[in-house]
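Removed from the display is one protein chain of the complex; every other protein chain stays in position.
Order of writing sets the chain letters: A, B and C. Residues in each chain are counted from 1.
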Amino acid sequence: MKNLKLASRETSERTIIQIGDLKIGQDFLLIAGPCSVESEEQMFETAQAVKQAGANMLRGGAFKPRTSPYAFQGLGLKGLKILEKVGKEMELPVVTEVLDTRDVSWVCEYVDVLQIGARNMQNFSLLKEVGKTNKPVVLKRGMYSTLSEWLNCAEYILNEGNPQVILCERGIRTFETYTRNTLDLSAVPAIKELTHLPIIVDPTHGTGKISLIPPMSFASVVAGADGLIIEVHHKPEEARSDKEQALRPELFAQLSAQVLKLRKYYLEELQ
Amino acid sequence: MKNLKLASRETSERTIIQIGDLKIGQDFLLIAGPCSVESEEQMFETAQAVKQAGANMLRGGAFKPRTSPYAFQGLGLKGLKILEKVGKEMELPVVTEVLDTRDVSWVCEYVDVLQIGARNMQNFSLLKEVGKTNKPVVLKRGMYSTLSEWLNCAEYILNEGNPQVILCERGIRTFETYTRNTLDLSAVPAIKELTHLPIIVDPTHGTGKISLIPPMSFASVVAGADGLIIEVHHKPEEARSDKEQALRPELFAQLSAQVLKLRKYYLEELQ
Amino acid sequence: MKNLKLASRETSERTIIQIGDLKIGQDFLLIAGPCSVESEEQMFETAQAVKQAGANMLRGGAFKPRTSPYAFQGLGLKGLKILEKVGKEMELPVVTEVLDTRDVSWVCEYVDVLQIGARNMQNFSLLKEVGKTNKPVVLKRGMYSTLSEWLNCAEYILNEGNPQVILCERGIRTFETYTRNTLDLSAVPAIKELTHLPIIVDPTHGTGKISLIPPMSFASVVAGADGLIIEVHHKPEEARSDKEQALRPELFAQLSAQVLKLRKYYLEELQ
Partner (left out) sequence: MKNLKLASRETSERTIIQIGDLKIGQDFLLIAGPCSVESEEQMFETAQAVKQAGANMLRGGAFKPRTSPYAFQGLGLKGLKILEKVGKEMELPVVTEVLDTRDVSWVCEYVDVLQIGARNMQNFSLLKEVGKTNKPVVLKRGMYSTLSEWLNCAEYILNEGNPQVILCERGIRTFETYTRNTLDLSAVPAIKELTHLPIIVDPTHGTGKISLIPPMSFASVVAGADGLIIEVHHKPEEARSDKEQALRPELFAQLSAQVLKLRKYYLEELQ
């Protein structure tokens, strides 16, 4: 693919990113947690449930990129402190989205993995900044982004010296309105052809509908995804953001069991 | 979904369409064959190979809707006669695309199943005409079509008295250029929520890339698809259309074995 | 542009299509009238008003390609007879959409110009059929169609021996929901670069909003369009289709005066 040097498939073996015992790109990455960090109680309850269900990373937003300035913008530092505390106690690495170049260095003090959201995929200053850290970065695909543009954004991070990029397909914008976005699962094997970086899928934002999350999670596994990121809330009806697409812990537990079993089948039969 | 009467999920149990022993909507439908019928030899060799590999329906175009008037337009009646002969000899039901209201009644003499292509999804005259036959109809999704519009097209067919509609997701058009179309697999479970009609997936046109056909086929199965339609040519390099996306028989055989095994896993573990 | 022979800019001087005194491609074509022919009274009242306002062609649908089979499908032959009668009496050539290859020859008995709608742009059988007539054809752009595909559809008509094709930009489908479609006005000068055929614009379907029709009409004129097609109904609130986007005759009269004056300005100052 044009212009790619460091991210190109030809330049490297498959990238494995290690966090503790977890080897991303080899072990199946199952990130779960609420859209926003709202309280210690919420995070503990959710974290406990998802860990028990098999999740190996905890998500929670402290800075929320909301369409309207009047929507809940996240708890900020307070949220990060909760996230760190809960992650440590539950022995789960934690990931959070970062929105501002000025926040990158101090957010790194609290989390294990940084996330660049879809709206900031081509925020090149932010890409360079996370490229200067030693934290793995989940780089979401912009909702209008070609595969080539997306990989060039990964290249921005790699080019600053940080080789730990995890790509995340989260749906693109099309004319379809039944789903929130159109999850482009062909991106998974296509990205595998083009780069050595791991790729995970976000079926929550990719569909925006609880009923579609399980089938799209299964489809992601057998398309070759290296992981999933799924919104789970212990009481979705009380969530301050994305309440209509967060799974209850029970539903997540069932999904997780199916996903992890299917992953084994995939490795044995389909790879 | 607005305006739907006959096609709506609420109005009926899951539709099962029976052709000989094959129960579409229950048995996994595996349609294979070349883009265009080119010769008796081509059809026999391909049909033999796909039947042995597990396909239970044979495809082959006699009328080809080509972007340019100067491209190969299909063998017409001659192609239909070959298709019928080969289908009978190989004991495979056959499906072909129909483009013109004037052709519908006599094309029915030669084939078991009619196909409405993506470009004709909203050719309402043609929908009404196939709705007057007693043949099952594969209705492909238009490349710009919402789920609602697509189901309304099925409604046109049902409303004429033909209840045997098989929906087929074949990719929508987006800004992405790496793939020929963007295969919208979330349409599979979404359609299952909205209608009782069976839905199959066309990973060949949906991706336009041989390397992406296997992973997207696997993904279709676990997303709940009732079948697949895949282009296979005994000598792709000599094909008169779509040569870059037709599978060789050996590759199809391998894919078919994996797909049918995965389907069993799906029925036992994921449904 | 690839594959184009007859439609290519290089092969011909600008095409002029003559109907009576009207020279399309030279004179500004102003087509007006209701979405559907509903009654003689409706057509007479509307035709009288639009003729007086400066329109030089009358539109009216007898066969309506509606999303739902339960929506009003047009008056058919009865509608054609009304259209013909009113056109003759008002001395306005008439245009109507044709949906079915079987209708083309007899519809030609009633109208001066045939229209191929956006949903049938790639109905190649229909293109070939209208290509065999001696009637000018308004070929609307499909809502998902590239310029290249559109011009290849014109090529289908030209290739059958009918050189009288008028292209019509009517909006493409995008993610935007404020407008019904996204009117792609850059298509006007782009098409002028690529082909010798005239191009008109449909701001009614292109925007779906009465308030946006005047500014988009003005923009079309100075972008170099050869004409406009605008829905006008003498009593929009009683229209059987598209009531929310039909102009009242008074508003059309005002728009028409502005458009025709601006066209003069364009020819003198901007061409």
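In this text, a residue touches a chain if its C-beta (ideal position, glycine included) is under 8 Å from a C-beta of that chain, and two chains touch if they have at least 3 such contacts.
Predicted, not measured: the structure shown is a model, and the values here were computed from it.
Asks: Return the single residue from C:M121, C:L139 or C:A223 that touches the missing chain.
Replies: Looking across C:M121, C:L139 or C:A223, the contact with the absent chain belongs to C:A223.
Asks: Pick out which of A:E38, A:E155, A:E176 or A:D202 touches the chain that's been left out of the picture.
Replies: The single option touching the absent chain is A:E155.
Asks: In the complete complex, the non-displayed chain touches which residues of chain A?
Replies: Where chain A meets the chain not shown: residues 3, 5, 65-71, 99-102, 119-120, 122-126, 142-144, 148-149, 152, 155-156, 159, 173.
Asks: If you put the missing chain back, which residues of chain B would it touch?
Replies: For chain B, the residues touching the absent chain are 173-175, 177.
Asks: What does the interface between chain C and the hidden chain look like in terms of residue numbers?
Replies: Touching the chain left out of view, chain C contributes residues 144, 146-148, 172, 174-179, 182-186, 188-190, 193, 206-207, 209, 211-212, 215-216, 218-224, 258, 261-262, 265-266, 269-270.
In the analysis below, only the chains that are shown with their structure count from here on.
Asks: Report the inter-chain centroid distance for chain B and chain C in whole angstrom, where each centroid is the mean of the CA atoms.
Replies: Chain B and chain C have C-alpha centres separated by 34 Å.
Asks: Based only on mean CA positions, could you tell me how far chain A sits from chain C in angstrom?
Replies: 48
Asks: If you look at chain B, which of its residues touch at least two other chains?
Replies: Each of 144, 148 in chain B touches at least two other chains.
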